[in-house]
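These notes concern the structure reproduced below.
Note that this complex is displayed minus one protein chain, with the remaining chains in position.
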Amino acid sequence: MIGNEMHQLCTELWPITRSITGDGVRKTLSILQRELPNLKVYSVESGTHVFDWQVPNEWNISEAYIEDEQGQRIIDFKDNNLHVVGYSTPVDEWINLEELDKHLYSLPEQPNAIPYITSYYKERWGFCVTHDMRQKLSKQKYHVVIKSVLKPGVLNYAELIIPGKKSQEVFISTYICHPSMANNELSGPAVTTQIAKYIQENHDRNYTYRIVFIPETIGSITYLSQNSEHLKKNVVAGFNVSCIGDDRCYSYLPSRDGNSLSDRVAIAALNRIDSKFKRYTWLDRGSDERQYCAPGIDLPIATIMRSKYGEYPEYHTSLDDLVNVVTPNGLEGGFNALKGALDIIESNLYPKIEVLCEPQLGKRGLYPTLSTKETGKQVRAMMNLITYSDGSKSLFEISELIGEDYFLLLDLVKTLVDAKIMSVTN
Amino acid sequence: MIGNEMHQLCTELWPITRSITGDGVRKTLSILQRELPNLKVYSVESGTHVFDWQVPNEWNISEAYIEDEQGQRIIDFKDNNLHVVGYSTPVDEWINLEELDKHLYSLPEQPNAIPYITSYYKERWGFCVTHDMRQKLSKQKYHVVIKSVLKPGVLNYAELIIPGKKSQEVFISTYICHPSMANNELSGPAVTTQIAKYIQENHDRNYTYRIVFIPETIGSITYLSQNSEHLKKNVVAGFNVSCIGDDRCYSYLPSRDGNSLSDRVAIAALNRIDSKFKRYTWLDRGSDERQYCAPGIDLPIATIMRSKYGEYPEYHTSLDDLVNVVTPNGLEGGFNALKGALDIIESNLYPKIEVLCEPQLGKRGLYPTLSTKETGKQVRAMMNLITYSDGSKSLFEISELIGEDYFLLLDLVKTLVDAKIMSVTN
Partner (left out) sequence: MIGNEMHQLCTELWPITRSITGDGVRKTLSILQRELPNLKVYSVESGTHVFDWQVPNEWNISEAYIEDEQGQRIIDFKDNNLHVVGYSTPVDEWINLEELDKHLYSLPEQPNAIPYITSYYKERWGFCVTHDMRQKLSKQKYHVVIKSVLKPGVLNYAELIIPGKKSQEVFISTYICHPSMANNELSGPAVTTQIAKYIQENHDRNYTYRIVFIPETIGSITYLSQNSEHLKKNVVAGFNVSCIGDDRCYSYLPSRDGNSLSDRVAIAALNRIDSKFKRYTWLDRGSDERQYCAPGIDLPIATIMRSKYGEYPEYHTSLDDLVNVVTPNGLEGGFNALKGALDIIESNLYPKIEVLCEPQLGKRGLYPTLSTKETGKQVRAMMNLITYSDGSKSLFEISELIGEDYFLLLDLVKTLVDAKIMSVTN
């Protein structure tokens, strides 16, 4: 069961302290390279201008804690890497409770959760704690220590290109900038890794696949600043992979266009698995589709998810874990949904019936020879496929039109092509 | 009452043993020629290639029965021509019950009905019986006799062309291959014959009408193989006429396109008669529209029916008769529905108001001279007609747009043309 395999990869990646830059990203990418040997890692220097942004300094952290007057470490980064606000500047001071409180973040409504907070573009330091523990702090001096380094370095991302017969590309993007949280976001890299393996196994593939593992926002902007012209020319469909590992629901968020091939295929693939999947709108966006579909970039990138970011209670807290939230079943369901969408794109074709009027299926053994009240329904799917196979509609469009499962029709196409009464073009 | 006239024709045609070829077809067509002297009968030789098909051998049958050991004819083709599977090969044997049973067809759920079964493209023989009688058969030897001939001959069809001012054509097709059944399908030829007479009575007709009486499927395929290029160029609208003789409901089945003139006019004509008419989709098709609308043929052929084939309990059984199913009222209702659709097509025009701003209807006696609270509504239909008569919309489209009856508007157009403030183009 590949759900277990993906869950295992999540577990291995879990403890690493990831951010948008730094050693944690590199360590994560090197583990992914072990899984995908052709994955290539790139570095972009701090300060590089990428559209409206600049690649920030690289951040690394070795140790962080809060000590009380008794010398007890009441908060320790070693216990949970969410305890420190991402990109915190170094500090080593004794401060009173009032001062400390200005640097604490907690969630009164989720008193046992550590929130996930970052401050990439304004220098500050802070600790994230459970509200329960914050309530217990007494009036005394506290020793706050963050041993971090924020200085020029690089931003890393990785790219895997799996060539196919066509130069047209299917683009898949996920991100590797979140520390120890599971659905958002170890599920994305784990499912994407598994999808990459699946694509590599098909040696007869039509499309070229471009798969990237990047830090969110600044990473996709950096990647687009280097590749957007090429992508605009070549990408015919694609998906942003995020929040795809819990087992509570399926979700879909459209591209800005809303009616691209990616959108329609995502809907069809989700309908096969769970027709009650949730449909969000472009106004609910919040991940890298914001960059991929931005005005002037205009890529056809849709998103297939399980529980969407911002929509489940554990989101962006320490409760988003590999026990209660992300499960092998959840990951496998997400993998299958994404695989279903990719399978349609990869196999889609334009069928054209090669005879005028209805073909005589009987003489080819494709039609019951005895006409009775019942036989009409038996060949209905095949006849419906044939009646719309005028060469102008893709098989996927025909499946939408006649309400038949795409893959069932794909089998029928093979039968009709073998019978030499149908031709197909890609 | 023309319902009686059509019912009388059905009664005359009833006993004839029709199939897709043979003497029964010719006898049927010769009776129709008596009604429509310009109807021309064509023959196509067995073996002729017609698209993906071949015209089959001609089938004729003189006698058929099952005799028991006591010499009693327990089944006799003379009693009901549905008793023999259509295109049965000859047989003359004594067989036991077990063997006989393999050649019997009955309907357990309709135990007093003889089913209608054919086997045009695979050679076999068989008898169709009521399930009641089948249950009564005892273990003994039976003498099965079918005196049929299946050998090269011809397939016949008939065509009537009624020329009009335009070379553009309205196409009407019905079929003459069903033996003794009433709604499916003596109603089609009977209503079509009456419609042909009605069209011939209008000596000022705009369109050319092409009316064919053919065997279903192989007949329409044969006809298209000879005429499809001409039809594609000239046919602007048309109807397949089938199952149009009972008095239980009205039905509509669209063309493959679904929004052709034929479709919209059929809907309008049915709405005038019974706004609760049943609407089927192209996926419910099952008659010669399958050929006329096939990819590459692409004719705008819709279907107006009473109870649709496959949708009424007596369908394709001996219960589909001229007593309980098809009635004079049923035929007349079907005739009127089809006539209504054809009347719209024939009379449709593009009205254009010839003055800018509203015309002064008052000075032409077309508007109440005293403006009161009430008068506004009285001339509403005329003003709505005028406001949309910009030359770009047909009268039929305007009737759809303003929700007024087409024929009421047609009268108003005449008034406005007489008043010299409206012009029309065809």
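The chains carry the letters A and B, assigned in the order they are written, with residues numbered from 1 in each.
Keep this in mind: a contact is a pair of C-beta atoms (placed from the backbone, for glycine too) under 8 Å apart; a residue touches a chain by one contact, two chains touch by 3 or more.
Only a predicted model underlies this, so the values are computations on that prediction, with no experimental measurement involved.
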item	value
Sole residue of B:F51, B:Y105 or B:Y388 that reaches the chain not shown, by the stated touch rule	B:Y388
Candidates A:I74, A:I117 or A:V154 - the one touching the absent chain	A:I117
Residue among A:H7, A:R256 or A:R306 touching the omitted chain	A:R256
Footprint left on subunit B by the chain that the document does not show	352-353, 355-360, 362-363, 369-373, 376, 380, 383-384, 386-391, 402-403, 421
On subunit A, residues whose C-beta touches the chain left out of the figure	51-53, 105, 107, 115, 117-122, 124, 217, 220-221, 224-225, 228, 256, 282-283, 285-286, 290-291, 293-297, 310, 315-316
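Here is the rule we use: only the chains that are shown with their structure count from here on.
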item	value
Geometric centre distance via CA averages, subunit B-subunit A, whole Å	56
